[in-house]
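Here the complex is missing a single protein chain, while all its other protein chains stay put.
Our next item is chain A:
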Amino acid sequence: MALDQIVDGLSEVSCDVLVIGGGTAGPMAALKAKLKNPKANVVLLEKANVKRSGAISMGMDGLNNAVIPGYATPEQYTKEITIANDGIVDQKAVYKYAQNCYSIIEELDSFGIRFLKNENGDYAVKKVHHIGTYVLPMPNGETVKKALYRQLRRARILISNRYMATRLVKSGDGRIAGAISVNTRTAEMLVIKAKAVILCMGAAGRLGLPTSGYMFGTYENAANSGDGYAMAYHAGAALANLECFQINPLIKDYNGPACAYVAGPFGAYTANNEGSRFIECDYWSGQMMLEFYNELLSGKGPVFLQLKHLHPDTISEIESTLHKVERPTRGLFQQGRGVDYRSESIEMHISEIGFCSGHSASGVFVDDNARTTVPGLYAAGDMASVPHNYMLGAFTNGSVAGIDAMEFADNHDFAEFDAADVAMERERVMAPTKREDGIPPNQIEYKTRRLVNDYLQPPKVTRKYELGMRRLAEAREDMQERMIARNAHELLRALEVQSIMDCADMAAHASLYREESRWGLYHWRTDFPEKDNENWFCHTLLSKQDGRMTSEKRAVEPYVVPIADDEKDLYDKQRIRASA
């Protein structure tokens, strides 16, 4: 049989709660939904394989936002994230996270995932943020996925690997009715009816093109092509603050974290070519990234992560984490270049752009119960709008989503959807397989992402954006009319390109809508260089209305934790002052 031969087929199944995405938030959501109602059917659908999918495929080196009694309070954390995100935060969801995350840590501990403890048996939390102390190392962080998988098997969650969800279906009155998916190895389609659906599909990490030119050399797991953002958009859900891009300081060319959160607490720091510090705090904020960007362009670049001043034993300890967990090929990469942290600093660079609430604030809008604006549709993890929520946020908010979604499913019957919607989606999905001649998905993807770099990367210039949108529209026409997929694997990539294109359009639209600069580098508009609290101290919500991309303002909910006036700009003072 030819490689990944296409099989034409369509079948239908049903379940009570459908969780899409088996990375971090998804397994926790599925688990909590099933534990809430053990008689219900919970399906976990995954484009890859739940065993090794998502951002934490090879584990994680630590918790970046652990609110642990004795070290930090929910109030303090909520305040820190509010300031780090320039005030545009619905604090209720952040505060709820901060209150719940400690119990999730204890639960993860009971799964066999170990966290660093001191000689007294207390969690050994480290300081990386500007104000508070929230970073908790995970000495056996490489075991996370295996530990989660054991729990899923024990709870008898129904796992469907290698199915890529492509669109959601809804009833006439707008309630969620299920999802349409396609097998990534046979192209057979599967409709899954569900009473509630939870989207846990990760960041839009394949949006910008890495400077190496290798399309899959992204910061995020390259499987995270923004499918969740695109699906939510086409289902009519609102997406929040998409102009607040994710941009990270990464090991140049390797494009993974160095990682300041691991090495910082041991005394490593970010330095310029003169060996001097230039930022106050290594926590990833837009304001910090702006200083990083300025330093690179100032003639004082390259920028480095400096470790060589540390004791060799300390460096070995940092090395053992960096080269074992999260991105273990970091060691191989440095070895290939002959870089020894004991004698040489790590050259850093700026990543391509993406959407990700895990690090910034661009996500599908959710409230403090992980509900989107579509009844019965939930979102959690990197793709949901709770800002700066990292891995622990994915677990904690995934848990919230799972419990609330099962409650919704218990109180609702299946919603009816129009069979014509399925027929139309089948036609869209299969279209690239029906053409004899055309452009392969990799070329359309390369061009789209190259345009994202050329026109959408900050600094955001209105004229460039207008040109970029025209070029993207031309690429979209090629994608819709001429793209070909000769086997099921190419079809997977062809479908991903369509998500990437939708995300590029959303990035452009959202960025032009907010006529101010905010979040440092993430939304630096040269035509509107100042922060404008009078007109833009608000969320922006992007959605599809009558088939068109539309943006509107949404007021920031009144704060639960008040922020004093002299605290509001703490994250604006990132550059180290030259004199006292």
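The rule is short, and it goes like this: a contact is a pair of C-beta atoms (placed from the backbone, for glycine too) under 8 Å apart; a residue touches a chain by one contact, two chains touch by 3 or more; residues count from 1.
Here is the rule we use: contacts and distances are computed from a predicted model.
Chosen from "NADH-quinone oxidoreductase subunit D", "4Fe-4S dicluster domain-containing protein", "ABC transporter ATP-binding protein" or "ATP phosphoribosyltransferase", the protein name that UniProt gives for the omitted chain reads "4Fe-4S dicluster domain-containing protein". Per the touch definition above, the residue from A:A33, A:A48 or A:A230 contacting the chain not shown is A:A48. From the options A:L35, A:M215 or A:L512, the residue with contact to the chain not on display is A:M215.
Considering the whole complex, the residue from A:P139, A:G301, A:P440 or A:P459 that touches the absent chain is A:P440. Considering A:A72, A:I159, A:L190 or A:A223, the position touching the chain not shown turns out to be A:A223 (whole complex). Looking at chain A, the residues touching the absent chain are 1, 3-4, 48-49, 51-54, 57-58, 161-162, 184-185, 210, 212-218, 221-223, 253-255, 327-329, 332-333, 336-337, 437-440, 489, 492-493.
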